[in-house]
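One protein chain omitted, others in place.
Up next, subunit A:
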Amino acid sequence: MFRNNYDNDSVTFSPQGRIFQVEYAAEAVKQGSVVVGLTSKTHAVLVAIKRNAEELSSYQKKLFAVDEHVGLAIAGLTSDARVLSNFMKNQCLSQRLTYDRAMPVESLVQSIGDKAQINTQQYGKRPYGVGLLITGIDETGPHLFEFQPSGMTQEMVACAIGARSQMARTYLEKNAEHFPDCGRDELVKHGLRALKETLVQDKELTLENTSVGIVGLKEAGKKGLEYFKVHDGPEVKEWINSVADDAEAGGDAAEGEGMQVDE
């Protein structure tokens, strides 16, 4: 009766100028569990909540290394993310082969942006049902990019996508001024606190459901890069504990400010 006639494919505009297939894809991103990314002058960090399909199953990975200097976090259809991540791995490898260099993060992100946009413009294709946060480091420093199924990409200081990510974004916006001068672990803690904001009442960060990915410069005085690495399980224990304490102490928006005084 009131069937939408304009959402059968990704090439037809509705009379209001919308492309429903693209909007549905953006909806798939909101169904995925939340991922948060943030950058300082020296590091770029991704943190994510992993979900398990059922009590006895393993947790679905959320963070992936693309190359030594690039990593990404996914929210949405994992299988679509796999396609994009494989493509990005290939792009990075071919740059290493033909130019002997680490691919600039901006052009890498641009390449998947173009790839995804084509899917919104050709009959018989569908948009990717996944949003990505891409972190990396190159000659111009650490970067964080957001990627949407529409093919839109933009560089961010900090960003969160996925289920209930608005809560995390609110935290990030409140604390963004502190990020540029944060150290490595301080940045991870900010990420985890943003992540906690999104949790429903009886859930909390655990060793099993939390992933942390870091890329950046080596600590001051040393040359070279700290390559992108995903930390899971026992490796994230200290970070989780360190943010568990201040949650009990404060609990609301002021806590970020208070934390700075502590350091």
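As a working rule, contacts are C-beta pairs under 8 Å (C-beta built on N, C-alpha and C of every residue); 3 or more make two chains touch, one makes a residue touch a chain; residues count from 1.
Following the convention adopted for this analysis, contacts and distances are computed from a predicted model.
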item: Options "ALA-interacting subunit", "Proteasome subunit beta", "Ribosome biogenesis protein WDR12 homolog" or "U6 snRNA-associated Sm-like protein LSm8": UniProt name of the undisplayed chain; value: "Proteasome subunit beta"
item: Contact residue for the chain not shown (choose from A:67, A:80, A:138 or A:232); value: A:138
item: Per the touch definition above, residue among A:18, A:82, A:101 or A:218 touching the missing chain; value: A:101
item: Sites on subunit A contacted by the missing partner chain, in the whole complex; value: 97-101, 104, 106-107, 110, 138-140
